[in-house]
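A single protein chain has been omitted from the complex, and every remaining protein chain is retained in its original position.
Per-chain residue numbering starts at 1, and chain names A, B and C are given in the order in which the chains are listed.
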Amino acid sequence: MIAVLKHNATNEQIENLTAWLEGRGLKVHISRGDLYTILGLIGDTSQIDTELLEGLEMVDSVKRVSEPFKSANRKFHPADSVIEIPLPDSKGVLKIGGDENFQMIAGPCSVESPEQILSIAESVSASGATILRGGAFKPRTSPYDFQGLRADGIELLLEAKKRTGMPIVTEIMNANHLDLFDEVDIIQVGARNMQNFELLKELGKRQKPILLKRGLANTLQELLMSAEYIMAGGNHNIILCERGIRTFETYTRNTLDLSAIPMLRELTHLPVVIDPSHACGVARLVQPMAMAAAAAGAHGLIIEVHNDPVNALCDGAQSLTPEQFAKVAEKVQKIREVVTQA
Amino acid sequence: MIAVLKHNATNEQIENLTAWLEGRGLKVHISRGDLYTILGLIGDTSQIDTELLEGLEMVDSVKRVSEPFKSANRKFHPADSVIEIPLPDSKGVLKIGGDENFQMIAGPCSVESPEQILSIAESVSASGATILRGGAFKPRTSPYDFQGLRADGIELLLEAKKRTGMPIVTEIMNANHLDLFDEVDIIQVGARNMQNFELLKELGKRQKPILLKRGLANTLQELLMSAEYIMAGGNHNIILCERGIRTFETYTRNTLDLSAIPMLRELTHLPVVIDPSHACGVARLVQPMAMAAAAAGAHGLIIEVHNDPVNALCDGAQSLTPEQFAKVAEKVQKIREVVTQA
Amino acid sequence: MIAVLKHNATNEQIENLTAWLEGRGLKVHISRGDLYTILGLIGDTSQIDTELLEGLEMVDSVKRVSEPFKSANRKFHPADSVIEIPLPDSKGVLKIGGDENFQMIAGPCSVESPEQILSIAESVSASGATILRGGAFKPRTSPYDFQGLRADGIELLLEAKKRTGMPIVTEIMNANHLDLFDEVDIIQVGARNMQNFELLKELGKRQKPILLKRGLANTLQELLMSAEYIMAGGNHNIILCERGIRTFETYTRNTLDLSAIPMLRELTHLPVVIDPSHACGVARLVQPMAMAAAAAGAHGLIIEVHNDPVNALCDGAQSLTPEQFAKVAEKVQKIREVVTQA
Partner (left out) sequence: MIAVLKHNATNEQIENLTAWLEGRGLKVHISRGDLYTILGLIGDTSQIDTELLEGLEMVDSVKRVSEPFKSANRKFHPADSVIEIPLPDSKGVLKIGGDENFQMIAGPCSVESPEQILSIAESVSASGATILRGGAFKPRTSPYDFQGLRADGIELLLEAKKRTGMPIVTEIMNANHLDLFDEVDIIQVGARNMQNFELLKELGKRQKPILLKRGLANTLQELLMSAEYIMAGGNHNIILCERGIRTFETYTRNTLDLSAIPMLRELTHLPVVIDPSHACGVARLVQPMAMAAAAAGAHGLIIEVHNDPVNALCDGAQSLTPEQFAKVAEKVQKIREVVTQA
């Protein structure tokens, strides 16, 4: 960590600050320039609050040199993490992460009925999807919008898992519901709860894989700090997910930040999956962006599929039909072959 | 609500859509143009999900004409809401909202000790602050940062309330902690929890005043929809708070959006307060921005004050000393006089 | 175009507004609701200034239904435009645009010397690049930074063109320099000049192909309106270029908006190329993002290549070596095969 002091900082102030920093176990190197004095702080600086240090009158600015995340940091864990998801009936595990393990996650936005979820599960499975997604608890901007089938939705997902053998992923919104998620294979933390730290702490106490979505306006560093909350509790089974960020552009609902893939893969050992459906908001952009995500090195995709978007009038804006999904899956598979060739 | 249909929408499609909309109780007016057909939807459209409608192949775009919030909407409640906060010992109420009722909320970022909170409370009260703030549960980006004194912090705030007669406001992060907030006068929902809908629903079940902070990257409409979640549960005692939004600018920590004040006052009857401390991140910007907020018509200010920012090394970036606060309070008072003059 | 009027608009106001609109040749359909009156305006609305209409007291909001761009609009020109770039010595043309014509543009950030530009030109040509890029006039944020070799730089590019047979593209910053660009094959308008309307008008008077870069904070609609400025003057040879937009994220220099590719291809018939070098700012992100751009359907790539980034100390942050470029070009070629397969 580097602290730049203003040129009018007095010797006494600098000595006091140095003593305080040394008291926290840091070594302090001082370089004096004409306009500024620079303090180089060596040691475990993760305990130092940058913003608070910047608040001191004598301090011009503070810069972290080492990232504030540790468990998620590739520097301390150079090899890719591979998250294992147990298949039902002791049929082994699915892997996600590393150069070889790519998974397609697919399913409806909301679980609606036993027939709907089973029919979609079977068709996406036939096209190559290996994990079933479906919303039971739904975060909606408006209190007047459909809030999901909640506990009943999870029951329907578990039933579909039993029938198809696909592991399932669904979103949690409240740590009080954790008991309902016992047989859920991957727990999703949605974009709006990425910094619900109380929830993250609870999830850190279990060994269940977590799909952690980046918030709409959160930096990659904040995403990794939220992963760090879960990992600090002991749960290292984390899959990161980029799903579009909020920008000034209005033609697309969000701006899918695909450069997050190589950037995250450099910063962390955790796997990175992409959700093109939520990012784009319209089905016709999903195929090109799914292909692009695979080309950029994603470890997986999470795609919304609906069995009957035309009749199901109030859905479909961002959902593919099973036929469209099959085509995407085929193209993505070919892109993966190019990516993994030496 | 207006739905613009693409020019290749077939008559059958249009009839199906119209029938479906009429089945939801809406009247549908159709205007056919050369390139587009426009459906004007009249009735209670708050139940219609815009994004889902936009997902239909035949739909070009959808535009809400009436806002999706009702209880918070000034159109249905033209008079300013005035929130009443009971003073201890049956000494009447403090009011916030309307043209006349302006309140200064002040206190430390975190509650640290009995002496600290009491000393700050007494000094800010002497300078005109009427409500005491202080963090007990602290949302921190890093799991390694200080997380607040939690329940003990609330105890210290309640003790300061008893001694000074000032009502208190402090942040909640988890509905499970609600019992601890029984004697807290205003419950704060922080920016990161603005869309923690499970928490908002719980807060809607009580009559306690809520200070609802705008998320870093949330629109004014989303802020009002979050207020609507609380109001839909029956609690109409809501104070909105702007505290800076995330933009590309890096010299200031966040960009304080003061145009939110007149814009919110037009859209809603709820009072609007401004937090210049968190928005700017540095104490020397707090005075001009506090004055500007008052000039723009805010109903109150929430300002961080620390008794000894120099010795208390790890604080102060954004906190004023009691002396600086006294000066701000005096200037703000004079600005208020200009604002309220006929 | 739709104008939503406030419910307190008087009949007289509505009649006046309607008369004024009809005087501009528009047909006006009126739908009255309880809270709003909606005017549907049919006809050539491109002459109506949306923002000015929104300023009227009685108007709640205005929404364009047809886009304000015409010449660039795919609705009026359904087939892809294919831009032809003449090869030197009457050796035919290079094509860019449509599903089949993909071009790799490569070269150094700045032209520095005859040896540098020739050496890079030869090596990228051997790896599959078909067009040579190089900066002669350089827009620099600081007046103290290197401003380019200017006219001399163009001379060196023309010399390299003569020797290698590659068409060249370079940036213009001032219409007064146009004479220098007579033998330049594609004139680039940089991001900072995307809304330099005086320059755009001058470029509209020639038939020279223009590479129009999206501004750092410009919407896709604004990009298309800038294309429209050039096209309105008679020059329809426009290649659009996405090169990253400004967002809150700081790990990457800009956020490359790849969803712009399918979105632009839907809105316009003009070809779309991607500049991953400027967007990412660091060479190690260029390969994955180049592959992703090709997978998303781009018509070409523009990539910075430097012959000796290690010795040439003050360059290279975002430039590839010729060897790295060769590898990117090979991978991109394979991605293109997947994209163009039926």
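In the analysis below, contacts are C-beta pairs under 8 Å (C-beta built on N, C-alpha and C of every residue); 3 or more make two chains touch, one makes a residue touch a chain.
These figures come from a predicted structure and were not determined experimentally.
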item	value
On chain A, residues whose C-beta touches the chain left out of the figure	2, 4, 29, 31, 33-36, 38, 40, 42, 60-61, 63, 65-66, 75, 217, 246-248, 250
Contacts of chain C with the absent chain, listed as residue ranges	17, 20, 46-47, 49, 51-57, 68, 139-146, 173-176, 192-193, 195-198, 201, 215-217, 222, 225, 228-229, 232, 246, 253, 281-283, 309-310, 313-319
Hidden partner chain, residues of chain B it touches	217, 219-221, 245, 247-252, 255-259, 261-263, 266-267, 279-280, 284-285, 288-289, 291-297, 331, 334-335, 338-339, 341
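We adopt the following convention: only the chains that are shown with their structure count from here on.
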item	value
Mean-CA-position distance for chain C and chain A (Å)	32
Touching two or more other chains - residue numbers and ranges from chain C	217, 247-248, 250
